[in-house]
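First the structure, which I've put down as structure tokens, then a few questions once you've had a look.
A single protein chain has been omitted from the complex, and every remaining protein chain is retained in its original position.
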Amino acid sequence: MAHATLTHRMAGGGAPGPAGRTFDRARLAQWLIFVVTASLMLAPALPILLQVVIDRPLYADDWQFTLSNIADIVQSRRIGQIALTTAVFAFFSVIIAEVLGIGAALLIGRTDLPGRRVMGDVLMWPLYLSHLIFALGWVVMYGPSGFITQSIAQQAGGAPWNLYSIAGMSLVAGISQAPLAYLYCLYGAVRSVDSTLESAARTVGAGPLQVLRKVTLPLMVPSIITSSALNLVIAVETLSIPLFLARPARIDTLSTFLYAEGIAASNPNHGLVAASSLLLMVLVGSALVVQRLLLRQGHRFETVKGKGSRPMVLSLGRMRWPMAALFGLILLVAVVVPIAGIILRAFTSFLSPLVPVASVLTWANFERLFGNQANIRAITNTVEISLLSAGLGTALAVAVALVIQRSSFRFTGTLEALAYSPRVIPGMITGLGVFYAAIILPPMGWLRGNIGIMVVAYVMATLPLALGVIQPAIVQISRDLDKAARTVGADWVSSMRLIMVPLLKPALLGAFILLFVFHLKSYIIAIFLIAPGLEVMGVTMLSLWTNGDVGELAAFATLQIVMIAALLIVSRLLFKVKIYD
Amino acid sequence: MTELVLTNVSRRYGAALAIDRVSLSVEDGEFLTLLGPSGCGKSTTLSAIAGLDHPTGGRITFGDRVLFDAETGAFLPPEARGFGVVFQSYALWPHLSVEDNVGMSLKLRKVPAVERRRRIAETLELVELGQLAKRYPGELSGGQQQRVALARAIVFRPPLLLLDEPLSNLDAQLRQQARSWLKDIQRELGLTTIYVTHDQDEALAMSDRIVVMRGGKVVQLGTPQQIYTDPIHPFAASFIGNANLLEVTGPPSDTSGPCEVRLADGQVVRARTPHAGLPEGAQLLAIRPHLISCTAVAEASEVKVTFGPESYLGDHFEQEAQVAGMTLRLSLEAPQPRGAGRIWIRAQDAVVFAATT
Amino acid sequence: MTELVLTNVSRRYGAALAIDRVSLSVEDGEFLTLLGPSGCGKSTTLSAIAGLDHPTGGRITFGDRVLFDAETGAFLPPEARGFGVVFQSYALWPHLSVEDNVGMSLKLRKVPAVERRRRIAETLELVELGQLAKRYPGELSGGQQQRVALARAIVFRPPLLLLDEPLSNLDAQLRQQARSWLKDIQRELGLTTIYVTHDQDEALAMSDRIVVMRGGKVVQLGTPQQIYTDPIHPFAASFIGNANLLEVTGPPSDTSGPCEVRLADGQVVRARTPHAGLPEGAQLLAIRPHLISCTAVAEASEVKVTFGPESYLGDHFEQEAQVAGMTLRLSLEAPQPRGAGRIWIRAQDAVVFAATT
Partner (left out) sequence: QTPPAGYPADYADLIAAARTEGSLLIYTNLSNDNLGPVIDAFKEVYPDIDVQSVEMGPSEAFSRYAAETGTGVASADLVVANSIPDWVRAVEGGTLDPYTSPEQANLPGWSYPEPGLYTFSTDPMVTIYNKLTVPADLQVASMEAYFANITAHPDVFEGKVGTYDGRYAFGGSIGYAFAAHHGDAAWEWFAAAGPMTRPGGGAGGMIERTLTGELASSFFVSAPVVLSRLDPALEQVLGWTFPSDGTPVFLRGMGIMAEAQNKAAARVFLDFVLSEPGQYAVAAGNLTPYRPGVAPEAPNVYSLDEVIAAIGDAEKLIMIDYDSDMVANFEAFTTRWGAAFNM
């Protein structure tokens, strides 16, 4: 009977959609997102460009245009040397990171290596921790006065290695960036490549190792190129690793040079700083252009997923245990020992092979840490800033991603380019740019002196990171789902709000936690932005290092390690969110 | 009455035309099917009607409302058109229960909760899913999901229902059931429906009229019978009913009607042409496999062929035969011995088209 | 001669059995098809033969080589078996050109470059792709990709060719062409072939023998004719040839042969049973739609039915008919008027099975 009534009603004629709207909400929202993103991305870049071509600090009233900054850079032997050092360091660290990352991705993602799950988790730790902490761990254990170096030196009569060198620096940076290469290769290739491609190679006569070499590895090329480009940017921008490991050996990279000239010097040469930032951006930008060029023949790597493809696990056979032992040893030496070293150092008044550790155990480092109001402030500030900017960052990222992927907005290409532009801008320069912008752009002035300025910088700098989590999640959601919402009467804004955002919840949570961790550990961006009362953990730790307060620094680092570990565990247990999964 | 009219609608992707000056009109209460091979532009046409895609040329009107007009730049967004759409993938919202999926359109139209609940229940009853209102899409079978998708598309009483291969995800058995069930509901509600499929049986069985498409163009528009028995284009003949197409030569013909064509080896076949104005020279001869006889038939042209390999298909055999260097498919009760043989073709079963189209 | 023998091969996933004690043997040069609905274990069986999956029980031998034996733990990896495999997704390596895809197996076997080039060219010629040797898979159409996949699988002259639904990604027209083309090559090279499909026409047309599978078990194994005309299981009857299955009751029968069954409304149908040992009570009657007649036939059982809606399908109509509360599909030249009517079923066309299987 229901049929009959319905039929009757239907005959009543078709109702058009919900009442027509007087203005186009969707266009308005899209333009808003575009404008916010554009100003966020351009506001810091423009002042830097301006600073390059003027003769004194932006905040001076009487600057004039000049090209001498650029000329100085071009002519300076020292900067040439520094740029070369930076390039060499970046190159080798990327090589090390990629070799380790690719190896780990293949071993963990494709073989029956015993304990691969645990090892995969351990491998991720350098990514969760900042370079500052990781470099500290290496210094404490393997530096010239490191516990292990000295243990060997006391026996052998000389230090077995010199961590304070370009090689040492590349090694530490390489290891700390290996997880990124690993992730890209694992998820971009090893896990997503149709495994029938490998099966096919087996059936035409390739053994397991030949399959890896001839099929799996070539298909990883795009992931390798992409992660190499990212790692290159990170190597160029990293500060703490060269600061801790190269400065003592009087080696400068662009980042330590910027730090020394822009921060530590008594009368910073802003023109030079801006010009060398520009140099840095050019270096990084050209790497990304090369990446683009390399990936042009994209279809040669695209694989269509067939139905019923099950990841095939390669058996290592008799090599299983020796490989596991080797891989485990590398992780132990490269990751576990440095982290353990920090924690050990935090609980001792000093760490020396000359005296038993038990005799120097102390709580003093933590007492000093918590005895200082500024440190407490740094912790609360950091948590506050991280929460706020992770929240805002996630919100902006999802808005941008939805406009890019799910709207008919005219400038999606431009928007995407803008949103990803921070990838080519090293963090220190983002900070510098926001600092300059706050000085000369009136609307940003009110951000000065409160955490707003850091939130702005963090949101900007980590937008690509959040997009990296959210965009793939959007791709997974069929376009038909939001189209369907449009056909039942939702406009663009409603269809995004009612359908896409709820479906993206897990990705949003993942992005939030990822951003939170990154903001928690970040220090480079904040260097130029901290102000009285605005301390953040990373920068405080950096100045503890400069003052030589290694014990207190280790205590601080331990605290940060514990915070991040707790966060990751809670998010995994409570929200079932595994970042990078 | 309200009537949907497409006039020269085109959609260009870069250099490629996905649809090329498609014109058609749909009457009130009609069941119109867009039929054609993959990539011929069926979904593009449907999206243009629904407002999910922005065509690059032409004009679409519905009753007296202009939905799209390339000249004036008018474009009504999908939510303002208010047509019901069923997607091939169903596109059910996985985070909403069945009733919330169905009720979304009413919520957006601010229908009061009581009325809303009543109409959801009524519609779910109609698609025989009353029991499953609280379930989530992930907990339903393919057939049930398809019903939810239909319920969602009709609950707000759209003046036009658009279906894009709604049955293609179902397996063969379920598909046949769903086909007649869907047709029943359409009849019962008198819904004007545009249906997209590449399955000729589906199109023949369900439609009031069929639009045969190919390469973005409309090839033929007519009732199932018209199209099956009187294809006006060799593609329509071969796509619907699997006609063999043979290259032949023949004299020009000013009117439609009987004619004679010559195979490359000189054999002559009596046939008919549906076209007035058949040009001289290269022509195409279309013959359906099951209309070819291997026993003598009165009034039929006799053709010498060489029988090739046959395939067993249960209730009949399919056999190939070579004639004048071309391959002919035959549908036979019993296979013929391989080698030289003869077939008979009746003039009314052999249709001649111009070769160049 | 070499012969592939599977003995009680099983594959367990946790608690579920993907295949359950599958036994079969393949003769030299034979074309054997695994046929069954989605998820019945066809691909699992094929993977077990190829060595791409490790079964959990049973034994597989090829000639005098043991490929797999659960008891001794023997397992030969796929590269040591050397069978050619064509995957449903084709699994062409996107980073290699067509000739490199095809030549990979020869390279791995260290065939000298000259010889290799010759054999690649020869094989590409065979699959009619000589022109496209330098292209990359991403630059080929689906049909061309499928040919490359075949070329890659046969270029190293494998003793056994395994194909997992190689045609299912092609559209209808291309599929028919590919079917006969594939069969030609198989015949020409005399390749022993195991073919997986869920398309009954494909299976009937191409196979020497068919293995009908369901739920991981072999339901029937025989030539196409045997399976079509003499199904020994109602599933085989309904899956191949679309038989109507009606619930009936009947007396027990010790031998195969003629029998009589009763519909729920009391009407009696004369039929036959292929099974010795039919139990009394609930039974299933299988009748193919096109074997039901609407005109009186000598020696046939007459059944009263109610004719329902018909669909036009070009060369025939499909009509539903209600009988004893069940729906019967009929395939007719012309539709019957709706309402009460009669049909005739010949005893040899009505097959009775035990109901519970």
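Each chain gets a letter, A, B and C, in the order it is written, and its residues are counted from 1.
The rule we apply is simple: a residue touches a chain if its C-beta (ideal position, glycine included) is under 8 Å from a C-beta of that chain, and two chains touch if they have at least 3 such contacts.
None of the values given here were measured: they were computed from a predicted structure.
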Touching the missing chain are A
By the document's definition of touch, the residue of A:57, A:328 or A:468 touching the omitted chain is A:57
In the whole complex, of A:343, A:439 or A:465, the residue touching the missing chain would be A:439
The listed residue (A:75, A:315 or A:362) that touches the chain absent from the view is A:362
From A:75, A:476 or A:546, the answer for touching the chain not displayed is A:546
Out of A:51, A:85, A:150 or A:196, the sole contact with the unshown chain comes from A:150
Logged for subunit A, residues touching the omitted partner chain are 57, 59-60, 144-147, 149-150, 153-154, 159, 248, 250, 263-268, 349-355, 359-360, 362, 364, 368, 371-375, 439, 448-449, 531-533, 535, 543, 546-550
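Note that in this section only the chains that are shown with their structure count from here on.
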In whole angstrom, the CA-centroid distance of subunit A from subunit B equals 52
Listed in rising order, subunit C residues that touch 2 or more other chains are none
The answer for subunit B against subunit A in the complex is residues 2, 50-52, 54, 65, 77-85, 87-95, 104-105, 108-110, 122-123, 125-126, 152-153, 156-160, 188-191
Per the touch rule above, subunit A residues touching subunit B in the complex are 2-3, 5-7, 9-18, 20, 26, 408, 478, 480-481, 483-492, 494, 498-499, 502-503
So, in the complex, the side of subunit A touching subunit C is made of residues 194, 196-197, 199-208, 210, 214-215, 218-219, 221, 299-309, 312
